[in-house]
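After the structure tokens below, expect a handful of questions from me.
A protein chain is absent from this complex, but the other protein chains hold their places.
Going in written order, the chains are labelled A, B and C, and every chain counts its residues from 1.
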Amino acid sequence: MADGARLAGVLGYFGPQGTFTHQALISIAPDAEAQAFPSVMLALDAVRSGETEASLVPIENSVEGGVTATLDNLAMGAPLTIVREVLLPVQFSLAVRAGTKTKDVRRVLTHPHAAAQCRTWVTRHLPHASVTEGGSTAAAAAEVADPDSQYDAAICARIAAELYGLTVAVDRIADNAKAVTRFVLVGPAGAPPARTGHDKTTVVAYMYKDRPGALLEILEQFAGRGVNLCRIESRPTKAALGDYCFSIDVDGHVADPRIREALKGLHRVCKKVVYLGSYERADGVVPSATRGFTDEDFYDADLWLENIDPTASTRSEEA
Amino acid sequence: MADGARLAGVLGYFGPQGTFTHQALISIAPDAEAQAFPSVMLALDAVRSGETEASLVPIENSVEGGVTATLDNLAMGAPLTIVREVLLPVQFSLAVRAGTKTKDVRRVLTHPHAAAQCRTWVTRHLPHASVTEGGSTAAAAAEVADPDSQYDAAICARIAAELYGLTVAVDRIADNAKAVTRFVLVGPAGAPPARTGHDKTTVVAYMYKDRPGALLEILEQFAGRGVNLCRIESRPTKAALGDYCFSIDVDGHVADPRIREALKGLHRVCKKVVYLGSYERADGVVPSATRGFTDEDFYDADLWLENIDPTASTRSEEA
Amino acid sequence: MADGARLAGVLGYFGPQGTFTHQALISIAPDAEAQAFPSVMLALDAVRSGETEASLVPIENSVEGGVTATLDNLAMGAPLTIVREVLLPVQFSLAVRAGTKTKDVRRVLTHPHAAAQCRTWVTRHLPHASVTEGGSTAAAAAEVADPDSQYDAAICARIAAELYGLTVAVDRIADNAKAVTRFVLVGPAGAPPARTGHDKTTVVAYMYKDRPGALLEILEQFAGRGVNLCRIESRPTKAALGDYCFSIDVDGHVADPRIREALKGLHRVCKKVVYLGSYERADGVVPSATRGFTDEDFYDADLWLENIDPTASTRSEEA
Partner (left out) sequence: MADGARLAGVLGYFGPQGTFTHQALISIAPDAEAQAFPSVMLALDAVRSGETEASLVPIENSVEGGVTATLDNLAMGAPLTIVREVLLPVQFSLAVRAGTKTKDVRRVLTHPHAAAQCRTWVTRHLPHASVTEGGSTAAAAAEVADPDSQYDAAICARIAAELYGLTVAVDRIADNAKAVTRFVLVGPAGAPPARTGHDKTTVVAYMYKDRPGALLEILEQFAGRGVNLCRIESRPTKAALGDYCFSIDVDGHVADPRIREALKGLHRVCKKVVYLGSYERADGVVPSATRGFTDEDFYDADLWLENIDPTASTRSEEA
């Protein structure tokens, strides 16, 4: 099983080289052999086929929301396991060829998303520049790196500037300084990494369509066991309008008793549950369990019940 | 452990002889050696001391409600276990000495509760009779059995008439023909009888006073696992006004997985839970579990989770 | 409408003279003309017939629980309104004839409940005394007041000692020093007294038998509007075992928007709701509403909706 701390084989990522996903991968495995894939699907299929030990893909962005290609492939494709999450501030740089001064920049090349996210900065600091939108920020950096390029600067990730030998003229030019993208490192299906005490668990729950209040019931499985919800996204199952599944992150590890019981409850009330992994939180925040929902509370309750009816658990196993 | 089918030792009951409790005891153990006790407390203490194998006491009446002496003694006294329930229609008889004709009855003796529950009948059928209220319906029968008695008739249980050699002049004279009393046979603390598939479980839940919505949370432990509530009574803990515990009957046996999980949930959210037993329903009604809450749903969920993380249950036990 | 502050007519109470109910009545209306009734039913019927302006009856005791005669009469009898509550510490006194010394007391007369609640004190302080149980604590005081009485002392309310010219030898002899009885002053059906900001509201909710989770739904009407529950008692409707109604006290006045909305919700999900009044809390505690449930939150929400669709409320009224 893959874990950032001891990754040995080839790691895939949603490329090309020089993208934020690439930068995120280097941040956790600087020395790994990295292989870019042109789509999320291909990056994940490479894990399934064994071509990569694990692959890194974006799953959520604080501005754009969920990355549907990732959510749907994990939910509906052959089983995989999330083994790690990575958070990366989305920071754009103005990259130029050595010698170009910022005040002389007249023509800028970038990707439409990047153009949109840096519009205010460009208007204010490069009032005379025109911005052309191209296929990717990495490709923009490559183009600007050509000494014959008609473009003076690229708006791209810092890594792309470095990769193509450009100079970062100005860093952190995104209008929303707090934008963050969350990536997940996905390995083959298998048991999760050991719990650290500050973990997340990701599942996909398919509700029964004919069950009124199905989503409420899904949420109660967590709330009723003191489990905090970090993220919930509804996704169409592609069967019919109004037929949804829910991609959910919760605080805790499948080895935590409250998570175990909540997942079992979820399994009972849902048409299908896909378990996608338990892994350490990137932000290191340790969740606090409220009274009645600590590990000890769960163990005490187990012990209490065993004393009441010592034969029952045996009987259950025989059934 | 005591069970009506194979009761061998002395059985206690809340007497005296000839009461409805006595009649209920005979209905389940006609050949047992029966011993009357003058209060619920003494009948239950006899179980605790080993003087009786089990004792029968009333717990609920469809007209009067819960029998607080029984509820409080079971909740707050030394541990005991309910091993069986008995339902008895509350049917009063007009009992006379042989030879007395109903139309000649002028003076009737009975207990105030019985007088109240037969008032309409007496007014209609014995318009010229006066009713005197005494200490118990059984004592009334004993008094009337005396040839020198100033009373012509007693309103009492059929068993009291038989016991004192009276003739039942008219049977079933209670105004509410459907009145029922529910009794419980209480044995020493111990593992419950095996589940029959149509069982009840009784517990007492002490809530945290400082927890808003505590009762709601208690009920959700059952509702969230598809467990049906048969009875709930709030009782003061005797500590302060507003400090309650709840005496609760639910459909199911502690060996049923949905009951096990609900009880463990209850244990986590309550200050204290007293388990009072799981026993066959007297009415034989088999409860139907809804989708998601059958035994199979619980076993499937257990199995599913074991496949996800086979090591977790071991880890839990070590913790 | 009756209110302790301006009670002018005859006030009834559950007597006889010298009981705790009598003492509670004097505590709120020392100068009123008071009339004792031998039962809760008669005291309440006197309000219905206009014989009394209002009557005081016990409704709850911190040791014994709900007073079922009161709960059932208010729930099922002709409409009445609770206009005030009174809390009285249950404090027993050892009352003797003038000249009797405590150490010489050998024979004590009292009511069984009082004997039970003072047992430890008597054992410790009057080790050589015998206790006889009679019909009421007030009657015991009357008997002891007779110079020819065979009894040396009565255990009774202080008021009974005063009433019959006895001397209180020792005060506050109850084993549980914190025992409290709660009484309600009941007037004819009518609009409630104005809200004070620290009020209680009492209702009785009859649930649909065929509605699973009916009690949970009842509680959610309150919890979902931030309304705190002070007391809940289940009572049989007398129709069949398992057919209950719930007597409920909540924090707040029917003029509070959160109470109004909760009551309307209750009316929708229940077979029947009996409103029994809104009245000032005897303990003067001012409840604090949480965010989202203050009066202002309710008014803001009304205003917001009116702006969205100004025509809707008119339409509703026409429907």
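We take it that a contact is a pair of C-beta atoms (placed from the backbone, for glycine too) under 8 Å apart; a residue touches a chain by one contact, two chains touch by 3 or more.
The structure displayed is predicted, hence computed values, not measured ones.
Enquirer: In the complete complex, the chain left out here touches which of the visible ones?
Expert: A, C
Enquirer: Using the touch definition up top, pick the residue from C:Ala177, C:Ala191 or C:Val286 that touches the left-out chain.
Expert: Only one listed residue reaches the unshown chain, and that is C:Ala191.
Enquirer: Using the definition of touch stated at the top, determine which of A:Gln17, A:Gln35, A:Asn61 or A:Gln91 touches the missing chain.
Expert: A:Asn61
Enquirer: Which of A:Arg48, A:His113, A:His198 or A:Arg231 touches the chain that is not shown?
Expert: Only one listed residue reaches the unshown chain, and that is A:Arg231.
Enquirer: Can you say which of C:Ala24, C:Ala157 or C:Leu263 touches the chain missing from this structure?
Expert: For the chain that is not drawn, the touching residue is C:Leu263.
Enquirer: Which parts of chain A face the unshown chain closely enough to count as touching?
Expert: These residues touch the chain not displayed: 60-66, 68, 87, 176, 178-180, 182, 212-213, 215-216, 219-220, 223, 228-236, 238-244.
Enquirer: What chain C residues would touch the chain not displayed?
Expert: Considering the whole complex, chain C reaches the absent chain at 191-192, 208, 220-221, 224, 254-255, 257, 260-261, 263-265, 267-269, 273, 275, 278, 292-293, 295, 297-302, 304-305, 308-312, 315-316, 319.
Assume only the chains that are shown with their structure count from here on.
Enquirer: Spell out the chains that contact chain B while also contacting chain C.
Expert: none
Enquirer: Interface overlap for chain A and chain B, more than half of numbers shared or less than half: same or different?
Expert: Same-residue interface.
Enquirer: Averaged over CA atoms, how far is the centre of chain B from the centre of chain C? Could you give it in whole Å?
Expert: One centre to the other, that is 28 Å.
Enquirer: At what distance in angstrom does the C-alpha mean of chain C lie from that of chain A?
Expert: Distance between chain centres: 59 Å.
Enquirer: Nearest whole angstrom, what separates the Cα centre of chain A from the Cα centre of chain B?
Expert: One centre to the other, that is 57 Å.
Enquirer: If you look at chain B, which of its residues touch at least two other chains?
Expert: Answer for chain B, listing residues that touch two or more other chains: 220.
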